[in-house]
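Every protein chain except one is present and positioned as in the full complex.
Chain nomenclature is as follows: A and B, assigned in order of appearance, with residue numbering initiated at 1 for each chain independently.
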Amino acid sequence: MASQKLQSVPGSPSGETALSPEEQERERAGQAYFDRIIAEDSRIEPRDWMPEAYRRTLLRQVSQHAHSEIIGMQPEANWITRAPSLKRKAILMAKVQDEAGHGLYLYSAAETLGQSRDKMMQDLIDGKARYSSIFNYPAVSWADMGAIGWLVDGAAICNQVPLCRASYGPYGRAMVRICKEESFHQRQGFEILLELSNGTPAQKQMAQDAVNRWYAPALMMFGPPDDDSPNSKQSMAWNIKRFSNDELRSRFVGMMVEQVKVLGLTLPDPDIRFNEETKKWEHGPLDWNEFKDVLAGKGPCNAQRMERRRQAHEDGAWVREAAAAYAAKQAQKEHAA
Amino acid sequence: MSNETPTSPVVEPVSPVVEPVETGVSTSSTTDSSTTGTPAETPWSLWEVFVRSSRGLSHVHAGSLHAPDATMALRNARDLYTRRNEGVSIWVVPAEAISSSDPDSKGSFFESPQGKDYRHATYYTKSEGVKHL
Partner (left out) sequence: MTSEHTTDFAIEGHGDISVGVSGAGASGDGSASATRITPGNALRPEDIALEVRRGTAKPSGDVAEYALRLGDDALILAQRLGHWISRAPELEEDIALGNIALDQLGHARSFLTYAGAHWDKSEDDLAYFRREPEFRSAHLFEQPNGDFAVTIARQFIVSYYQFELYKRLLDSTDATIAAISAKALKEVDYHRDHSAQWVLRLAGGTEESRRRIIRGFKLLWPYVEELFEDDELTARLAEAGAGVQPSTLREDFDRLTGEVLAEAGLDAVNDLGLDRIPQSLGGGRRGKHSEHLGYLLAEMQVLAREHPGASW
């Protein structure tokens, strides 16, 4: 057997009719192998055979996750220059920088599924790709840095920790690294809110106001309710998702209920209760129409976020080209020598 | 560095794919940047990063990144993968330079060592209880 170049995953092409008998046999064997790996709760690795739908689902999920990290830098980056103490400035810088790193880890994982990062980036700035809609809300006060860390990163971590065990190896490994690094993100957000809550009346008001604004969008980060989430079932069958949207949301609410007491603030949701029968936390109604609107581009900052990313990408084109041209010239020189 | 060079078929982690595969979003080709009016640029190539966490340990695959050349790949790797003291040494390897074993022949390629338990000390039970053996 010859060694192979790393190459595209041989999933089933869209028109399956043209498969030769050998190809059909390979498909059958591949599917059987894939099914066994999933049944054993083992991991699929990049060049394993995988069903096209599995690959497509993952690619969509991982690239959207990556885009969310990159777009998610913006609301916080806006406050780096205004951070009210040098310590907070350093923390915020490191956090936003981490988000760029997390985007890169995830793009890395997505690339193993057969799409170049350049294509993904192009899809993002062409408006063809999605990212978490929460980043289309504005960060209007310093307390938002706290609320984003505590609620948004908190929700993200809740989502991400089970993803460390996602059946696709590179995705799980990226999530392990990300979860390790993010453990500081939520804590720093909590600390910001705690300082504000224990501060002047104006500071405390700022904190409560931020929690009020970010609470519902954070709950919606877990995705639509289970009965309105058609893809969840398949993702769970493939061991990509480990818990349903509502399950994770309920756990998250349960954690926040306790933590908000330590903060000395309140959650803007009078309907929160622990259901003794189901042993689950329940929350008040969420405005899913708003969620869909924001996802559809009608959020307060959709256009602004996209424009900023596009601008950075386009302004950087000459730099990327220069470095590539330099590398080519150097390679030529070495070749000639 | 003879025995440490990451070559096939030991390394099994990555699959950079040069060929973009359609995802159903659109049927456009890679030269789709016409909408922005910029000419298609030469993308920075993909590098695989290996980090040695401390002296005495092997380099371990950490992930990948993009860079125009090896010099910058090393620097980008330093910034991306060792921000928290994760490493004391870094390797970067062009992703396309890595060859790997064929995933389709997993069975036959790795079958031989199965069942050869005489390669392991535990196979030799008669010497159990004999000291220093």
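Operating definition for what follows: a contact is a pair of C-beta atoms (placed from the backbone, for glycine too) under 8 Å apart; a residue touches a chain by one contact, two chains touch by 3 or more.
No experiment lies behind these values; they were computed from the predicted model shown.
In the complete complex, the hidden chain is touched by one of A:138, A:254 or A:268, namely A:254. When the full complex is taken into account, the listed residue touching the unshown chain is A:103, out of A:30, A:46, A:103 or A:189. Where chain A meets the missing chain, the touching residues are 40-43, 70, 73-74, 77, 80-90, 93-94, 96-97, 100-101, 103-104, 107, 142, 157-158, 161-162, 164-166, 169, 172-173, 176-177, 179-181, 183, 186, 192, 195-196, 198-200, 202-203, 251, 254-255, 259, 308, 311-312, 315-326, 329. Listed here are the chain B residues that touch the chain not shown: 44, 50-51, 53-54, 57-58, 60-63, 65-68, 71-72, 75-76, 79-81, 83-87.
FYI, only the chains that are shown with their structure count from here on.
Taking each chain's centre as the mean of its C-alpha atoms, chain A lies 24 Å from chain B. Considering their complex, residues 8-9, 12-21, 23-26, 30, 32-33, 35-36, 38, 41-44, 46, 63-66, 68-69, 72, 80, 83-84, 95-96, 98-106, 108-109 of chain B touch chain A. Considering their complex, residues 1-9, 26, 30, 33, 45-49, 55-56, 59-60, 97-98, 101, 104-105, 108, 111-119, 122-123, 125-126, 128-129, 169-170, 173-174, 177, 181, 310, 314, 317, 320-321, 323-328, 330-331 of chain A touch chain B.
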